[in-house]
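Every protein chain except one is present and positioned as in the full complex.
Naming follows writing order (A and B), and every chain is counted from residue 1.
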Amino acid sequence: MRRALPLLLPLAGCDTVQSMTGGDGRQGALFNDLFVIFAIVTLVMLALVLTGLIASIFRRHPAKSSVPGENDEARDAPFRPLLIGWVALIATGLLFLTTATYLTDRAMQARAPANRLLEIEITANQWWWDIRYKSSKPWQTIRTANEIHLPVGIPARITLKSNDVIHSFWVPNLAGKQDLIPGRRTDTVLEPKRIGVYRSQCAEFCGAQHAHMALDVTVESWADFNAWRVRQLTPAPAPATPLALAGYNYVTTRECASCHAIAGTPASAQVAPDLTHLASRRSIAAGTFPMTRGHLYAWIADPQGAKPGNNMPVVGLEPNELHSVIAYLETLK
Amino acid sequence: MSSRFRVSLILLAALASAGCEREQRDPRGKPLPEDQSNVAKGDPRDNAYENVSYQLAQGQRLYGWMNCTGCHAHGGGGMGPPLMDEEWRYGGRMEDVVATILNGRPNGMPAFKGRITEQQAWQLAAYVRSLSAQPRQDVLGSRPDKMSTTEPATISEREKVVDETPALPRDEKD
Partner (left out) sequence: MSVMSGKELPRDGRDLEGTELHERLEKTWGTPPGLWAWISTVDHKRISKRYIVTALIFMLLGGILSLVMRVQLATPESGLITPDRYNQLFTMHGTTMMFLFAVPVMEAMAVFLVPLMIGTRAISFPRLNAFSYWIYLAGGVLLWVAFILNIGPDAGWFAYVPLSGPEYSPGKRTDIWAQMVTFTEVAALAVSVELVATILKQRAPGMTLSRMPLFVWVSLVTSFMVIFSMPSVALTSGFLLSDRLVGTQFFNPYEHGDALLWQHLFWFFGHPEVYIIFLPGVGFVSHIVETFCRRSVLFYPAMVLAVVSIGLLAFGLWVHHMFATGLPRLGYAFYTAASMAVAIPSGVQVFCWIATMWDGRPRFDTPLLYVVGFIFTFVIGGLTGVMLASVPLDLQLHDTYFVVAHFHYVLIGGAVFPLLGAFTYWFPKFTGRMMSERMGKWTFWTLFLGFQLAFAPMHWSGILGMPRRVYTYPAGLGLEQTNMLSTVGAFAFAAGLFMFLENAAVSLRRRANAGSNPWDASGLEWAVSSPPASYNFAHIPVVSSRTPLWDNRDHLPVMTGLRVDDRELLITTVMEAKPDLREPSPVPTAWPLIAAIATTAMFIASIFTPWAVVVGAVPTAAALIAWFWPKGPETPEPVIQ
């Protein structure tokens, strides 16, 4: 079935970081196979309908001199077996598709053995993702925001919650989506099969900045994943330069600490993304900007310009404050 | 034909109402004037925050995020005084509440200046005043999408605050 995959890619470079055609996860690959099956069956049906239509249009209709409406019911009779056959064909096709659906669904739902499962909890907020990696040892729980790292080949069970409105967690390359509904807990399983970087985007309209609520997904080897996990568990480093120290002072005593948390500092508020390892991420503000110095400046100086309506206010930093804050944030690798 | 004409007339009239006052939602917040001496006279930002439901809603969310509930609960008070009644120790106008939030007050109200932005303080003030149903009735939201805390503001019958500030020295400097 994998060989049929090229049917999905009429143009070559369509395998992007946010595309269903990637099939980089187990469920994603099953989806691609099922999609190809459906596409073939439905295209066959479409071809039959269009053939009939075109034939009816271009047929040289016998020049009956009959009065319209004469003898209509008798003329219906030869078509009856054809109609029955057509209905039988549709029913058979649908039955086939339903069976394929059922089998694929069962394959997708197959539970991985529990001891090899990674447990992640994602809480969606307007308009960012709060990520926690669970652990049997509570002091090894990782909190990060707007990014997840996954070890290749190991299933990750993701518990999905929402703090405000309905969102939807969706990594097109890996698997289907699942809604995050306040007051309910849903879950999904991701089983990545290929190393790479992918992009996920919220898939349920959640307000003003629904378009800018993305998540970076990195699939890497087990060794790299563990290295990342260890890095995530280390608290933020102490600032090394005077500029960074000034930034540290600002960030931990002024507006930033009212909402953000940086492990290892007094900033421990939980209502905004965790910034402990901000500089190691690929993007800022839930995928709005790539992580570069210039974009960091733009974001901190004017969050409402980049993502109007989001919940980070315009602080109105003085230039020297801004420089120091950026200098400090860049040390948060 | 005349029916089409009449319908278009109606719709043109509706379009002409574009000249009427429109709701303003400004996520950026209006900048703080340098000169603070006008605060006592009534700040022009009053209306921009007091009677705009979007600002009230943001204030409601900030009320939870900034842990105002820790002392004031959801208006009923605890360690801090209740916010849903008609008694305002330090003044109940918008600018008074903003000053309370930013500058702090004796007996334990912390100063949030430098910890939240001016805009957020105005949003909080608008929400705090809505706890005693001060804004216009059609601006109030009914309930938060959280556990039920107070009777819905839209149908509450709380007493209107007599909008006089008590005779306190008004020389709190920034």
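Here are a few things to note about the model shown:
In the analysis below, contacts are C-beta pairs under 8 Å (C-beta built on N, C-alpha and C of every residue); 3 or more make two chains touch, one makes a residue touch a chain.
All figures in this text were calculated on a predicted structure; none of them were measured in a lab.
Note on the chain not shown: across the whole complex it touches A, B. Of the candidate positions A:Thr141, A:Thr186, A:Ser280 or A:Thr331, contact with the unshown chain belongs to A:Thr186. Taking the complete complex into account, A:Arg59 is the one of A:Arg59, A:Arg111 or A:Lys137 that touches the chain left out.
In the full complex, chain B touches the hidden chain at residues 1-4, 6-8, 10-11, 14-15, 17-18, 20-25, 52-54, 56-57, 60-61, 137-139, 141-148, 151-155.
Chain A meets the missing chain through residues 8, 13-14, 16-21, 27-28, 30-31, 34-35, 38-39, 42, 45-46, 49-50, 52-53, 55-57, 59, 61, 63-64, 67-70, 72, 75-76, 79-80, 82-83, 86-87, 90-91, 94, 97-98, 100-102, 104-105, 108-109, 126, 164-166, 168, 170, 172, 175-179, 181-184, 186-187, 199, 201-211, 214, 287, 308-309.
Keep in mind that, in the parts below, only the chains that are shown with their structure count from here on.
Every residue of chain A that touches chain B in the complex is listed here, in rising order: 164, 182, 208, 253-255, 257-259, 269, 271, 304, 308-311, 313-316. For chain B in complex with chain A, the touching residues are 27-29, 31-32, 58, 61, 65-66, 112, 114-117, 119-120, 145.
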